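What you see is the complex with one protein chain gone and the rest in place.
Labels A, B and C are assigned to the chains in the order they are written; within every chain, residues are numbered from 1.
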């Protein structure tokens, strides 16, 4: 299955940068979190609405990583591509590519799950596979 | 002199919010800082370019305040208006109004100055009035 | 009534600073929020416990301000003093003083209230005065 690529643009402000005049690296993970949320919003799945109306709790992280190829500087405007690369059982993998003036600057990878309320568990939550209708909305529709 | 109002829109993500499900209040000051920077960018004054090509150092804060009228929640999309309210000597006052679904949610006020390099001072910087050409670019042009 | 002064120390890391090599100003509000919370913890009032066991919801902000006297730089270690300056009806005022090598660098002022659940209100919460036993714990005990 081919998944939709969610594209966004981000201007790098003073507020994003550190004393080395480049993006303070934890800020990229904030961008990844926003992009993942916005990818779901883009297909009509709103986290705060799902929390209020279904047993959905959130999309907790299991693993996350990033590879930094080139610094991103104060004043740059970057293009971000975000998509679900893989779904395996109860977890799914989101990739983020950040491109600056045509050059790949960094790549991020989040392994998340879809968590629902589970009063019977000590933690109060449990993971289930991404619901089929949500996967369907995130997938590229092939011509019949 | 009437100053231009810089308008922007901000979607409130999970990343902006605290355990009370509303925007964590220091995040609003990050938004103010971005909006002030972007207001200057909008008239062609880029902080990082001015730093590299002139004696401009930055726009340090002297005072800042905010009044919170109503909470802004996860999932809201707010409209922000930013403008220079007053210029008095070496300082200027930026106001920010954040409106949520037509209702004023909060107001911010930053008192800043325009700082330039001053090797003769212990701090290495000194404040000067906003340059006249920059004020001119930020002002609303009246018909002749 | 004289209120206890809560003292804390904060090392300023790279992570706190901006391209001007000084603390990015919204980070001070994060410090204020931590100090206010920790002042209450210091007298045995834990926000997360109160939320789970009473009708306490949180300490929302009504107004906040800061005056910046001197920059705080990467590598500095500052002393912070936090106390309740005033209680007037349903709101209370917290002051924060940040001192760097003996010199006052900035002052913060938060106007907050004590909010409890109020299902009968549209917002779901309402403000009540700081509970008397909590004020008592925050007050300096005078010798009898």
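Please note the rule applied: a residue touches a chain if its C-beta (ideal position, glycine included) is under 8 Å from a C-beta of that chain, and two chains touch if they have at least 3 such contacts.
Owing to the predicted nature of the structure, the values given are computational and were not obtained by experimental measurement.
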{"item": "Among B:3, B:17 or B:80, residue touching the chain not depicted", "value": "B:17"}
{"item": "Omitted-chain contact residue, chosen from C:48, C:85 or C:136", "value": "C:48"}
{"item": "Absent chain, residues of chain B that touch it", "value": "14-15, 17-19, 21, 24, 26, 74"}
{"item": "Sites on chain C contacted by the missing partner chain, in the whole complex", "value": "11, 13-15, 21, 30, 33-34, 37-38, 46-49, 73-75"}
{"item": "Chain A, residues in touch with the chain not shown (by the definition above)", "value": "19-20, 24-27, 29-30, 33, 48, 57-58, 60-68, 71, 123"}
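Everything below uses one rule, namely that only the chains that are shown with their structure count from here on.
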{"item": "Maximum centroid distance from chain A, chain identifier (CA atoms)", "value": "C"}
{"item": "Chain C against chain A, contact positions shared by both copies (same if over half, else different)", "value": "same"}
{"item": "Centroid spacing, where centroids are CA-atom means, of chain A and chain B in whole angstrom", "value": "29"}
{"item": "Where chain C touches two or more other chains at once, by residue number", "value": "19, 24, 26"}
